[in-house]
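Here it is: the structure, laid out below.
For this depiction, one protein chain was excluded, whereas all remaining protein chains were kept in their positions.
Per-chain numbering from 1; labels A and B assigned in written order.
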Amino acid sequence: MGQSLITAIRDNTGSTRSRFSKKWAKSIPFLLMLPALAVMGLFALFPVINAFRLSLYDKQLLNPGETFVGLDHYSQLFSNGEFINALKVSVIYVAGSVALQFLVGLALAALLSAQGVKGKRFFRTAFILPYTLSELVVSLIWLQMLDTEFGIINYFATLLGADPQNWLFDFALPAVIVANVWWGSTFSLLMLESAMQGIPKELYEAAEVDGCTSWGKFVHITLPSIRYVSLLNMIMITLYTINSFGIIFVLTAGGPLGSTDVIGMFMWRSAFQFMDLGLGATISTIIFVVNILITFVYIRLFGLNTLKEGA
Amino acid sequence: MQKMKVLALVFVMAVMTILAGCGGKSSGSGTSQNNQGGDSTAATSAEPTELTVINQDRWAPYVEKAVKIWNDEHPDKQVKLNQLVLGYPQLRQKITTAAAAGQAPDFSLIDSVWVAEFADAGYLKPLDSIDPEWVENDFKKDFYPVFVNGDSYEGKPYAIRSQTDMALIWFRKDWFSQEGIQPPKTFEELMSASKHFSQKDVQAKYGNSQGIAFPGGLKAGETTTSLLMPFFWSSGADVFKDGKVVLNSPESKAAVQFLADLVNEKASTKEVIAYEWDRATKLLATGKVALSVGGSYEYAMIKNTTGWSDAEMKEKLGFVPIPAGGSGKVATSAGGMDYVIYEKAKQPELAMEILKIVTGPELMKEFVVDTAQNSPRISVTEGLDKEKDWFLAETGNFLYDANVRPVIPEYAKVSEQIQKMIESTVSGKTPVDQAVTEAAKAISDVTGLPQ
């Protein structure tokens, strides 16, 4: 394997001393990818297919049998007011989280990439702190901070002369978005900062000669240069936000009155609270399809070339 | 320098690969270690039998104690305990996924409201199929009748209650006596006391910000149902009767209306719908409210949060069952955690023997006194020190008035409908009439029972 690998690589890089047939050389990349693809196929792709199959069946977690119901679950869901509500709430939650998370990450990355700034390491460590915590810990910290009676946020509010608020009652959705953005921005920051560092200095120098302002440089050089990473980052944080609901689970459990009941929460209730695996699988299949659509929309928005740049 | 980095990386990767490869074997090595202790004495027949258990933090030490008692008494039938300890929020998911995959433990702790659901799915072993004598002579004689019924499904006993708790109105006895108010015995008295403590001048005196607090929505989950169901019972209403959904009744509406009125009359606040399960009584313990609808299980928490001594607790903390509504009778709900043995248990007989020790009078008394929980055994309640364990001795009597929440397989969905009904009316979003009618219909739909 080692021998042939090297030879094949050499073939590819232009060497002429190959003793192997072209066919063998062609299969090299697939052999290289095989272990990774096998693991992904079994543990990542199979569950997707399984979820789709299960969505066509009535299957309760606690009962061994299953009955074929066709598309019943789908029609049932789309006539269910709570599911429609969950879709609407999800759109706001995801859009709000992703937009803020990306912008905050971008702003912090721009600050960290500014020229001549000292102590970057220190600041970056401070910015990274939230990302070192798990979802549960993040949620519980915010639960304590947002507490109406004893929370530090209300204490700060009173210091500023405002009345204490019941954040998780009157501002439930914004509150969970803020907690989520606080946690997730670091991820955007890290990806975007590294992209910014890869921009050749000459570009900026040339722009300076042309008399560009800092803002001008940011808009005309930085932003276009980090398009590919931005795309990747947005796709990733969007999918992550759709699929996760840990923060909402702890902070509001979907309430009050369904105002934070995102689709992940809804799925969890169906599958594990009420043991309806078939219904849970249907929701996850719908989420899967939505995720694919969103990915395509992003790629469209950024232009297909952005992807090619990376690929 | 570069070389060093590569070397270090290769080394780390090698170590990691080894670790990844051997992780799975750790259980095997653990078992063999434990076996070695027995080997030295002799006989291979004395190899301990493994018992797998899923339990919660506070309960687990008592199972350990029981196993120790058993092992001391049965040197020839040693038990090795494999106990998995989880928090309440994970218990349901862990047990259901394990049971569904045929990985059930021998016995576990579950919430008493899950018994019917698990039994209906065929996951639980009827206790009388393991030890009919114990069921006749101990279970049916010493446990309060409410538990003998509540832990049976379709006539068969499936679960043993480990402790119990009930819905109460907690109140500040010291404030009440200063204001010359009697403990509430009826809905009217509860309303007027709550309103009294929501007046501005009274609040200025005691520093509270609200009259009464109660968990009023989906956020508090099952707690909402278990603590507010007694309001229905004391109003003469119920969810099911004789195989029918009877929720849609004037009595139910009166109960819901009362809860909504607590908010409408400013004795409480809309925010109760977003309370977590333990918030209402936490507010009481921190002096923010004069009354709360809570569970008897919160006694220890109140003591801990307030820092009061036993004497102060007696002086400052009052409690009554849920006052009488339309039915003219007080009510309370009896909850608690149950031990169950699984159909797929490898050692059902042994599990039963251990459970008989865990839930036997001696260990149960130790457990309930230690955690300030009520006893489901009559003899244990009667044997309590009336001076030292005054709270448990007094509340123990309420158990004769107690009901259990509906014993049906679809309980989780039914409970959610009840929580929603209360959340939407207390918040003022839906009129009481409509909310009760809708909930009754939804409950009829999920259970398949007629109205």
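The rule is simple: contacts are C-beta pairs under 8 Å (C-beta built on N, C-alpha and C of every residue); 3 or more make two chains touch, one makes a residue touch a chain.
We adopt the following convention: contacts and distances are computed from a predicted model.
One chain of this complex is left out of the view, and of "Cytochrome C and Quinol oxidase polypeptide I", "LLM class flavin-dependent oxidoreductase", "Carbohydrate ABC transporter permease" or "Succinate dehydrogenase", the protein name its UniProt record gives is "Carbohydrate ABC transporter permease". Contact with the chain not shown here comes from a single listed residue; of B:84, B:246, B:313 or B:378, that residue is B:84.
From the options A:71, A:137 or A:206, the residue with contact to the chain not on display is A:137. Not every partner is drawn; the one left out touches subunit B at residues 2, 5-6, 9, 12-13, 15-17, 19-21, 23-27, 30, 52, 56-58, 82-90, 93-94, 97-98, 100-101, 103, 277-278, 282, 285-286, 297, 300-301, 304-305, 307, 337, 371-373.
Within the complete assembly, residues 2-3, 5-6, 9-10, 12-15, 26, 28-30, 32-33, 35-37, 39-40, 42-48, 50-51, 54, 61, 107-108, 111-112, 114, 116-117, 121, 123-137, 140-142, 144-145, 149-152, 154-155, 158, 182, 185, 190-191, 193-195, 197-200, 214, 225-226, 228-229, 232, 235-236, 239, 242-244, 264, 267-268, 271, 277, 280-281, 283-285, 287-288, 291-292, 295, 307-311 of subunit A touch the chain that is not shown.
Definition applied: only the chains that are shown with their structure count from here on.
Distance from the subunit A centre to the subunit B centre is 37 Å, each centre being the mean of its Cα atoms. Listing the residues of subunit B that touch subunit A in their complex gives 92-93, 96-97, 99-100, 117-118, 121, 123, 209, 217-219, 221, 270-271, 273-274, 283, 286, 288, 412-413, 416, 423-424, 427, 429.
The touching residues of subunit A, counted against subunit B in their complex, run 60-63, 148-150, 166, 168-169, 172, 252-257, 269, 272-275.
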